[in-house]
Structure formats: C-alpha cells, structure tokens
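Heads up, one of the protein chains got dropped from this complex, but the rest are sitting where they should.
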Amino acid sequence: MRKHELTITSNDEIAHRIYEMKLNGPGVKGMTTPGKFLHVSIGKHSSKLLRRPISICDVDFEKEEVTLLYRAHGDGTIQLSQKQNGERLDILGPLGNGFSVETTPKKKNALLVGGGIGVPPLYYLGKQLKDQGVNVTFVIGFHSRKDSFYVEKFSELGETAVTTVDGTLGTKGFVTDAMEPFMCTESMIYSVGPAVMLKAVEQKAAGLDGYLSLEERMGCGIGACFACVCPTESKESGYVKICSDGPVFKMGEVVL
Amino acid sequence: MRKHELTITSNDEIAHRIYEMKLNGPGVKGMTTPGKFLHVSIGKHSSKLLRRPISICDVDFEKEEVTLLYRAHGDGTIQLSQKQNGERLDILGPLGNGFSVETTPKKKNALLVGGGIGVPPLYYLGKQLKDQGVNVTFVIGFHSRKDSFYVEKFSELGETAVTTVDGTLGTKGFVTDAMEPFMCTESMIYSVGPAVMLKAVEQKAAGLDGYLSLEERMGCGIGACFACVCPTESKESGYVKICSDGPVFKMGEVVL
Amino acid sequence: MSRLHVSLPGLNMKNPILPASGCFGFGKEYAKWYDLSVLGGITIKAATLEGRFGNPTPRVAETESGMLNAIGLQNPGVTKILENEIPHLEPYHIPILANIAGSTEEEYIEVTKQISAHPLVSAVELNISCPNVKEGGIQFGTHYQSAADLTRKVKEVSEKPVYVKLSPNVSDIVEMAIAVEDAGADGLSMINTLVGMKLDWRTGLPILANKTGGLSGPAIKPVAIRMIYEVSKRVSIPIIGMGGVATAEDVLEMMSAGASAVAVGTANFVNPYVCPEIIEKLPELLDQIGMEHISELIGRSTKEWKTPLSSR
Partner (left out) sequence: MSRLHVSLPGLNMKNPILPASGCFGFGKEYAKWYDLSVLGGITIKAATLEGRFGNPTPRVAETESGMLNAIGLQNPGVTKILENEIPHLEPYHIPILANIAGSTEEEYIEVTKQISAHPLVSAVELNISCPNVKEGGIQFGTHYQSAADLTRKVKEVSEKPVYVKLSPNVSDIVEMAIAVEDAGADGLSMINTLVGMKLDWRTGLPILANKTGGLSGPAIKPVAIRMIYEVSKRVSIPIIGMGGVATAEDVLEMMSAGASAVAVGTANFVNPYVCPEIIEKLPELLDQIGMEHISELIGRSTKEWKTPLSSR
C-alpha cells in the first residue's frame, strides 16, 4: 500500500481495444495477492485527475514486472494506451483485499468465471491456485471473437470454456449459460465481472462457496471518500467499501 | 497560416531554464519571415488549453527544421521542456506580421536590441539582414551569465555587445545603457523585449527609424478574440491587435 | 447531411453547431482557415450602441482546463458592425445570431432595433450576463425582474426572434429562465461565463488588469450541463447550449441534457478547425449509438435512469 513509479516495458493491443501493459520496478515485489488492484494515474499533466483501478493480471517477480490488461474505452484508458515504452506511471497499490489463496479454505476444484474486462485477475488467481495443487477450470466470456484474449494462456492452466455473445468464439451466450457442466459440490467459485453477471453467477452457484470481485467508480481507492460503498446485511454499518473492504467478498456477503 | 504537426528532433537546456527545441516537418517551409511566431499547443491531453506564442529563432530549409528558444517558466513551458525527441507538437503558424526584410526600407547599418527571451527572433532577423548585405550589430541583455545564450552565434553574424543586470557577463546594466555607442543616424533599429524595455529603446533611439516586436497574453493568436490589443494613435479604431497586426510594428506606431 | 438539420426560431441550421459570441470575432479571421458555409450558424461578437475599447490588458489568463477573459465588450459599435462586418458574411448563407449588449435598457433597445432590421441577421441574442463590464448587463442578468422587463421591451422592437443569454452566476437559474420565457423570449442561450480570478503566486496580484474575468472552457461544462438539464425540463422554448464544448461527444452530451443547438467558444482558440471537425464527426457518433437524426438526442437525459456501470 504505497506509491510507486513503474516503467512501462510494453504496451500492446492484444485484442480489439484490449491492451496488455507490462510495468517494471521494485514496487512490484509487494504484488503477491490476486484480486488486488493498482490505482493508476493517467499522468501529472493530464486533465483526467482520477486514478483508474486496474487489477493485477500477472506478476513476474524475477523480472520485477507486473502485467495489466485493460480496455481502452474512455478518455483515461485511451490516454494510457498511447503511452510509450520507457514512460513512467505513478501507481498506488496493491490496494484492497484480494483472493486470499493461502488463508481461505480451499477445495479440490475451483471454477473461475469472468466476463470481459473482469477476466484479467482470474489469470493470476488461477496460476496461484494451480501452484497449490487445485484443479482449476475457467469459464470466460467476451462479446465477440475480436474482443477475446488470453484464451490460450488460460488453457495452459486448466480446462477453459469460452462464451461469446455473438457466438463467434466458443459457446454462444453468457458465462452463466456455460458454467453448469463444470460445477460440482466440490467446486469453489471465483468470479469477476459486472454486477449483473455476478448476480447471475451467485444464483447459478447457490449452495456453493465462493468469492466475488466487485467494481464501482472510485474516488480515493483507499477507503476515505465513501464513493464505492455497497450494501451488506452482514455488517452493523450496513455497507462495505469496495476499494478497501473488497473488491473481493465472500459470496452472499454483499447485496448485489 | 496553417496547422502543422512537427516532430521534435532536439530539446536541450542551453542555459539556465532556457531550452533550444528543433522541430522538423514539411510545415517548416513557410517559415520565411523573422519576427513571426508559432502558436504551440502543449498537448491534446494537457490541462493547459491555450497555445504558447513562441518566436521563430532560426530555420534550416534543407533539413525542414525550425529552431525555437524558450524559457521554461510557467506550467506550460515546463511541460514543453519535458517533451522527448520523436514526440509531435501541434503548431499553428507562422502567425502575425514579422520583420519584413524584403519589403521595408533598409539602411546600411542595423542595430538589433533584445532582452532575455526577446532575443531569439533577432537571430533569424540578423541572419537575413546580413544575407542582404546589411551591417548588423547586436545588443543583447540577460539577467545573469547563467541565463545567457547564443552569444557566440550572434558574434558570428556581427558585433555583439552583451549586458547583464548583475554584471556577471558583458556590461553591467540594461541593453538601453549599452546601445548608444552603436547608434548612428544611419542605423535602423530592431528591438524585441518587454514593454518597459521597448519604451526605453524608443526613447534612446528617438529620431531613428525602426521596428519593435511586442508581446501580450493571447487567446486565439489569429485576431479573433481581442485579447491582445494595444492602443495606437495612427488608426481610426484606436487599437491594433498584436497577434495579427503585429507583433512587429513600426517604431512610434503603437502607444507603449 | 439532413440528419444533422435542426430548426430553432429564426435559425434554420443544417447542423446544430455555431461558434459562440466573442470567440469568433465577426467571422473574418476564421474564414481564412476554412469555408464558414459548413457551419450551422454563427454568433457574432457583442454589439453596443457606440464603439467600446474594452478593458486594459492583460485580458486573458489560463486556468486548469479553462481560461479567464475580461475583454470588456470591445466592438466598433452597431453602425460600423452593420456597415463593415455583417456584409462579409453574406456569401456563406448561414444564419447569423447577433449578440447585443448595453449599459441601459435604452441602449439594448436601440441596438436591437438597428441590428434586427438587417436582412442578414436571423435572430438576436441578448447578452444580459457579461461579467466583465461594470455597467453592462450583469445587473440585468442576476435580477430576474429586470431581466424580464428588458426581454419584454426588446421583444417589442425586435424584427427577429430574441434569445436571452443567461448568466450561471445565480442562485436559481430556473427562476431566471422562466421569467424571461414568460416575458416573451423565443429561446435561451446558456451559459455565459462563471466569474473567476487568478493571481500570480509570486506577486500575489491578479493576472487580469480587470482583476476578475469570465471562466470558460471544459472546466465549466459540468455546470453548463446541469443548468441546461434543469432549465430544459421547466421551459418550452429551445436552448442554445454552450460552456466547455470541445468535441463531438460533448455535443451529444449537451443535446441530451436538453440543448437544441450547441455553441462552441473557447475551443476555437485551442483548435481553429474545431467546429468543422465536430460537424464532420457527428454522423459517425450517431451511427455508433444507432440514432438516425440528431434531434432525437434532445433531452434524452430526462428519460428514466439506469445504472450505467453495468453497461460494459
């Protein structure tokens, strides 16, 4: 939970408007937990003030290199996509509470379900689960073939089912249409994506244990501004802050 | 009078906070007249919206390269000073009316007087006058030795007297303290600098012909917004616009 | 390009884009950069009865994503404008919106009489909101009774539709809008600049000779959007929206908030080609959102709200 300057070592479009950015620097060594995010500044002189929360997608500790995957959608991420190798980014993080692979109960099988730009953190999570001997299966969804990414890399970690809304790759439909065959009472569910998707996942996986990663528009990213609250019934206050209590919550803990 | 994208080929600090920037591109070929200026954008994503007016200091037509000298003083020029080779700048220009070497009356001797960051356009002007066979003399003033620049390059064009406010280089004092010895009835005066200096030059050179280049905070740079007016007695309207009627005016034409 | 056509009282525009008053002179300068006939219309610089020299310099200062100006209504006076400026615009065949300023009711009335009678002038825009002159409009712009009275009197003499340009420096802009609508305004222009100031941190002194100035540019767009949104729900006359528009996306945002046409001010200084570039891009954006005609945008924001986060 510190501020770092990391140097861009690559920044390439790997699918339609999807960029893979690698960043290098000593700050990387604290980035051990999947599901945590980096709060990325667009640049000191930019008229875009607020930082962008981006999940850790992978870390190479030997090279001191973190990988981020992001979609160039709005002004800020479009500006990020124009950055050149060698430029430095001002980054806070890792922030939040991630998927705590070591301290949470594990099961033999893990089903990792992600949609669109919610997919990236599942890669780092899947890698760590596999290292711990868990049998990982991925169900990842995209809008269309041209938006899909990392399918091969996921396949190297475990069985990977792909869905696309338009049917141009894998099964036509949503991730929730494709997850059933891979679920069993032994499965631990991990899911990242928009709230509507998480809600559907929660319903499909009723009765199973799991973790969900939420997203919301953020101000501070560190729990001070109350921009990112989400209602919960399990806490006296009635809410959690996604940036600092989450973004990862136990399934059922928050009201989606 | 067009919009160009020029590529930075060098951007070096040549004196304390004084940068020499070279820019390359086909747009350079129209930059034939000294005293005209370029209206330089700090960058599309910068929170600094307004363009900065910077004088043409030199042009190499073979290389299609224009040289600008600027002082990194406020936020905008500091951002300019951080630009790297290969980055592209969005530039309007050349704008305004410069020192029209070909169409205005010439004399055998020309005395070019400039202070601080008013010095750069005198270099391009001096070069052209010399090419036309005029005998050029420079009186250039700086605050201190560490702020001084281009002294040798000026000396190659003609006799060059330097003044500094603190006496660390050349004569101690202002340019107006040092110009007298170089003035004769045959001299044409050309001067660029802050209004107070131009006023003093005008007084010293009373009776002689000459041209002064003014500066003012600008909006549009092309005559549309009326940000940069200066009173004059010679026009019915009572004013001139520095950006489009100037920045160069005949001595005596405007009320300083 | 008929999918961009919009029609407002007196202003039959082939697209909804026109330069904002004071940011485009009388068109002459920008006509050297591109053919003005591509514009939906043009708002010309404020006219007063006599010529005015305006404020001392410096007249502009830069702020974060914005600028301050205190030009002070410099203009050659209505007679010279009619003689020397407006005729130059004839070849472009675009509607002309003539901005009018004054220190007294009488001055507004007299200028309106003269300028609205010119055959090339399509409509007038009452500038009751210039923050940069002591005697000159702002007193009308912040008291709604005076604004309504002035509007009524100007309407009586004007040969063309009258747009009233509202000041954002008020506690309740809806009240003001309703007052001038009731007084007979044919349309509203909003917003004028916010009053602001910048000091040199080294000296502590104001950058502008006039000390305060009008804040314009992208910095103020959220205020403009909010005001247009609130006013458009409460009046039935059309709104020419402005305040910080710099891109075609901004135009869509402002029309969604309730504007029927959009004026571009400060952005002309940043990029002289901004108006034609916006106009060219509009059809592409309409395609992206699957919309046939630009007028379908107007007031979309008042439809029921759904959380936009889940739209990815």
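By written order: A, B and C. Residues from 1 in each chain.
The criterion applied here is as follows: contacts are C-beta pairs under 8 Å (C-beta built on N, C-alpha and C of every residue); 3 or more make two chains touch, one makes a residue touch a chain.
Bear in mind that the values here come from a model prediction, so they are computed numbers and not experimental data.
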Statement: For the chain not shown, touching visible partners are A, B, C
- line: Cross-chain touch to the chain not pictured, restricted to B:Asn11, B:Thr33, B:Ser47 or B:Thr67, is B:Ser47
Task: Return the single residue from C:Lys14, C:Lys45 or C:Lys198 that touches the missing chain.
output: C:Lys198
- prompt: Which residue from A:Met183, A:Leu212 or A:Cys228 sits in contact with the chain not drawn here?
  reply: A:Cys228
Field: Missing-chain contacts mapped onto chain A
entry: 1, 3, 41, 47-51, 76, 90, 92, 216-231, 237-239, 244
Query: In terms of residues, what is the contact footprint of the unshown chain on chain B?
result: 47, 71, 73, 116-117, 194-196, 215-217
Field: Sites on chain C contacted by the missing partner chain, in the whole complex
entry: 57-58, 63-66, 68, 142, 169-172, 194-207, 209, 211-212, 215, 217-223, 225-226, 229, 244, 249-250, 252-253, 256-257, 285, 288-289, 297, 300-301, 303, 305-309, 311
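By our rule, only the chains that are shown with their structure count from here on.
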Message: Centroid of chain A to centroid of chain C, CA atoms only: how many Å?
response: 45
Field: Centre-to-centre distance between chain C and chain B (centres being mean Cα positions), rounded to whole Å
entry: 36
Message: Could you pull out the residues of chain C that touch at least 2 other chains?
response: 64-65, 218
Query: Which residues of chain B are in contact with two or more other chains?
result: 47-48
